[in-house]
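Heads up, the thing below is written out as structure tokens.
Omission of a single protein chain aside, the complex is shown with its protein chains in their original locations.
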Amino acid sequence: MTAPKKITVTIDGQQCEGTAGQTILDIASAHQIYIPTLCYLKHLSPWGGCRMCIVEVSGSNRLVPSCATPAADGSTVTTNSGRLQGLRKATLELLFSERNHVCPICPMNKGDCDLQNQAYRSGLDHIELPYLYPALPMDVSGRYFGIDHNRCILCTRCVRACEDMEGVHTLDVAYRGQRNLVIVDLNTTFGESTTCTSCGACVASCPTGALFDKSQAFRGKLNSCQTVKTTCTECPVGCGLLVFTKEDRIVEVFGDLESPVSHGHLCRKGRYETWAEPKPRLTQPLIKGQPATWEAALQYLRAAYAKAPHWQTGLLVSPRVTNETAAALVKLADKFERVGVRVAPNEAALCVQPERAEESLKRMENADAFILVGVDLPRHQGVLAAKVRTTVRKHGAKLLIFGCPPSDLDHYAAVTGHAVSLERAFWKKVSDLLLTVRHPVLLYGPEAMSPVGTTVLEKLIKAFELNQVGQPPVLVPVPTSTNSFGAVAAGLEPVEDVADWIADKPLTFLPILVGDEPDGGARWLRDRQVKSLLEQIECVVVQAAYRSPLTDLATVALPAPAWNEKAGTVTNFEGRELPVRPVLPARGRDEAQVWEELLA
Amino acid sequence: MTDNKTILINPVTRIEGHAKISIHLDDAGEVRDAQFHVVEFRGFEKFCEGRYFAEMCQITPRTCGICPVSHLLASAKACDAILGVPIPKAAKLLRELMHMGQVSQSHALSFFHLSAPDMLLGFDSDPLQRNVMGLIAQQPAIAVKGIRLRKFGQEIIKATGGRKIHADFPVPGGVNKALTVAERDTLLQGLPEAIEYAQFALKLLKDYHAQHREEVESFANFESMYLGLVQPDGALELYDGALRLCDKAGNIVEDQMAGAKYLDYVAECSEDFSYMKFPYYKKMGYPGGMYRVGPLARLNVCSHIATPLANAELQVWRAHGRVQSSTFYYHWARLIETLYALERAGQLLNDPDITSTDIMVNAAPKNREGVGVIEAPRGVLIHHYWVDAGGRIEKVNLIVATGHNNLAMNQAVTSVAKKYVKANRLQEGMLNRVEAAIRCYDPCLSCATHAVGKMPMVIELKNVAGEVVDRVSRSPA
Partner (left out) sequence: MSAKRKVTIGTIWLSGCSGCHMSFLDLDERLVELAQHADILFSPIMDIKFADMPEVDVGIVEGCVNNEDQEHELKKLRSKCKILIALGDCAVMGNVPAMRNQFKLEDCLQRAYVETEGTVIGEVPEHPVVPKLLPKARPLQEVVKVDVSVPGCPPDADTIWYALTELLAGRTPKWDERNFKYD
């Protein structure tokens, strides 16, 4: 492939170098030449409809939107003539007169609104046009966000974000002219939408206060917040988070556009469940349900540990643990008879798979076929589901689904095998389909490691071997647990059946390091018999950030740091080590450090 | 043929908002009655429908620019009630601190800028000078104290909320700005001077009272019930607490009424001659169920004040009688409350949690309605919102402080008109006294009609047929 051709454009008298195919705006931005925009977002497909970025190009009377116009080699561009300034001001006046922009009552007021900031830049102290005052609705039926059509400028960033990033196309524009309206599905509400996944990409892309997050509204101006980049630990994808804080509280969480994994996208879990869902925090140690000081709790534990015979001690840790905490626990392993990390059923086999697919998301973008085996992407790894959807929709990639729970992805699937069939006709169809494929990506989860799952995998590999022309499939293991890869790699023993593990040998002393699991470890009690087994153990220690029936049951409960209070790394499904950075002061003590101190 | 005449005072000035007073004379030229017309309407109770409930904390303060903080806080309390979770201690402290700032500011404005010109320059003095600018020119030392006292109140508001007028500060679940140590210290430093000015104002007023006893005691003096917030032990309360209704002698009629249950005991009547409605005590019907709110009422219903300086002044106030009913005592009560607000601000500033950053909880709405009640500078303020499951406002009901006083203001105006206005001698100063009666209530008519209005500036004597019989002009001689 030949290297892209270099071009030169003169912008406002400055010689600027770029490559063929770049837009005028791209080249200008690369040279710190400012052109105002409203409907443009770098990571979304350009639209060119707001007419703020118009520029003059020599040799033509027409004004072009610089965000959507490729730069011509040798051309001369003017970005800020008097004519352009006047036209941009007129555009703003039209926007303000068209709908009801009442700045004083808007959550984006005072610095977070692109429309307002552009108006200030233009010195727009009043408009010359009459106001239309249309009657427009507000929809706040969504759990995490709402939309006020009065503040919408119809820039379609939300429509493009929903399509380009999440791929569900929940939003689009209906009606005509002045009656244009951004609608949800077939003109329903967010609360009633059957397609919206609450990924929040639309809200993050909105330049005004039209789309707004309920948990952020009026709680802090984004432009006055501190920001920290960290990694989401809700699943093993490891998306980048951009966290806004003020005065020891989180004000907003957006996707980090510079994340090499997710490039700014998030799913509902990382985008909202991390911070916008109120969770009861464990704020101080409890001994048998009663509040106690750390000293008292540690003293109690020292005594209980000393009393317990070594062979009756064990330690279980959540797979959300950081690599560093896992390594520290491995060092302490000899202090307990057995130490294990809880993983999902069949996940242990996944952890020891040799492949780690680097740059998986990039390769997914270039795939012409996805084969999903034993994964539940929409519910557990939303960003991967989004990548499948957008690639299928944009490039017509084929989708084959085996042994996955029903989801919206089924709509796109050429083949859906929920019950494994060994019928020849079925596999002939699969085989024929796979013969046409050139860049397949195969995503497989823990369920693919079950006997049934491995059978399917074998059949698929056989089918691929028949394809002499296309590339072999990129194999992408997708665990369910956040850092099972890192924890097992550090040397912790995977435990798939907690009840079995507990019942295996008598226990008198059992710490469970739940850590920052969002339900405080409640799910541990949902496994059969675990509750009654724990009740028989003399000293159960639970370290958790959040209160739950498990912390209630514990002999001693100790506060652990939440996801935004930890420092360390986690290993994502690609095998990448990603940083977890503290966003707020810790309100609990690191799980391993407590034991290092206790057992020193 | 009857020849009734109407005197129209238009506009009523040096009040917050827009009003006209019409005085109706009988055949003998004596005052038959007077009406207080509030002439503006904006429609908050309708146009808030469909908005997201958290926005109410931003929309409702635009009812009034003098006491936006009252609406800010009453709105936040109503939203808290919709969330159904308690807010952190520091958030409560900060909201109350802001409230104390606004009470100080608003009372200082009412006294120095709006009412003191009458007292200090004389009711009959040159109207061109009988205003805050005239006060600045003729009695600069006093005027500056008033300006600085108001300024201090505004500084408290700015330090807590980030802005003097229309701060976006409280949110459902708490507040969005913590107080820094530096801000706290600066306010504490300014407090002694402010207290000194409040005491200075009290002395001014008490001196005036001593010199004009007869006039003061009889000025729009009529009996009524009184309604105000009190603490569990009956002490004066401006931010939280529960409602107490007393009769004209100070006996408790209803006590510790939860603000959320206001519809059980307050009803409203609309009349055709005013855009402001007439709240009344339900059990006694309309208009017999008239009651007054505001500084006069609050000091009448409370058993004591929980801060020492203000409490001492309360005892002086009560030396002339447990219950004060002359409308003039509103001014005095206002200044005692200013002292209380400043002392209370000091207590709050000295609380170690005032600089805490634990100022907000996040929660989804649990309830479908919420009521927020607070004592605005002018009296009891009630915000009531109904929402759907997503937090969309379905209905709004607002009863504002000045609204409660509507019946009383009408009565005050009638009472003063009867005493001072003789139709055959129409002097400017007499009409000013009628207006002054209104000013005692320090009405916030922007609030009361949730709206505003304006009129041409003419004083006309009209007969019943609407023909101008006489014209009184107040242009410079």
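Here the chain labels run A and B in written order, and each chain numbers its own residues starting at 1.
Quick note on the criterion: contacts are C-beta pairs under 8 Å (C-beta built on N, C-alpha and C of every residue); 3 or more make two chains touch, one makes a residue touch a chain.
Predicted model only: the values in this text are computed from it and were never measured.
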Message = From the list B:I23, B:I66 or B:L120, pick the residue that touches the absent chain.
response = B:I66
Ask   = Of A:F96, A:Y305 or A:Y546, which sits in contact with the chain we cannot see?
value = A:F96
Task = Check the options B:C269, B:L309 or B:A364 and report the residue that touches the missing chain.
result = B:C269
Note = Considering the complete complex, of A:P4, A:P134 or A:P291, the missing chain is touched by A:P134
Ask   = Of the residues listed, A:S29, A:N109 or A:S407, which one is in contact with the missing chain?
value = A:N109
Request  = Could you list which residues of chain A touch the chain missing from the display?
outcome  = 96, 100, 102-105, 109-110, 116-117, 119-121, 123, 125-128, 130-131, 133-136
Task = Would you write out the residues of chain B that touch the absent chain, in ascending order?
result = 10-11, 13-18, 20, 22, 35, 37-43, 45-49, 59, 61-66, 68, 109, 113-114, 117, 127-128, 130-133, 136-137, 140, 143-144, 147-148, 150-151, 154, 163-166, 262-263, 266-275, 277, 279, 282, 286, 384, 395, 397, 399, 432, 446, 450-459, 466, 471-475
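Going forward, only the chains that are shown with their structure count from here on.
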Inquiry  = With centres defined as the mean C-alpha position, give me the chain A-chain B separation in Å.
reply    = 51
Ask   = Which positions of chain A touch chain B when the two form their complex?
value = 104-107, 109-110, 137-143, 146, 148, 191, 214-215, 217-220, 246-249, 276, 278
Inquiry  = Quick check: in the complex, which residue numbers of chain B touch chain A?
reply    = 50-52, 54-55, 57-59, 62, 166, 168, 171, 176-178, 357-364, 388-392
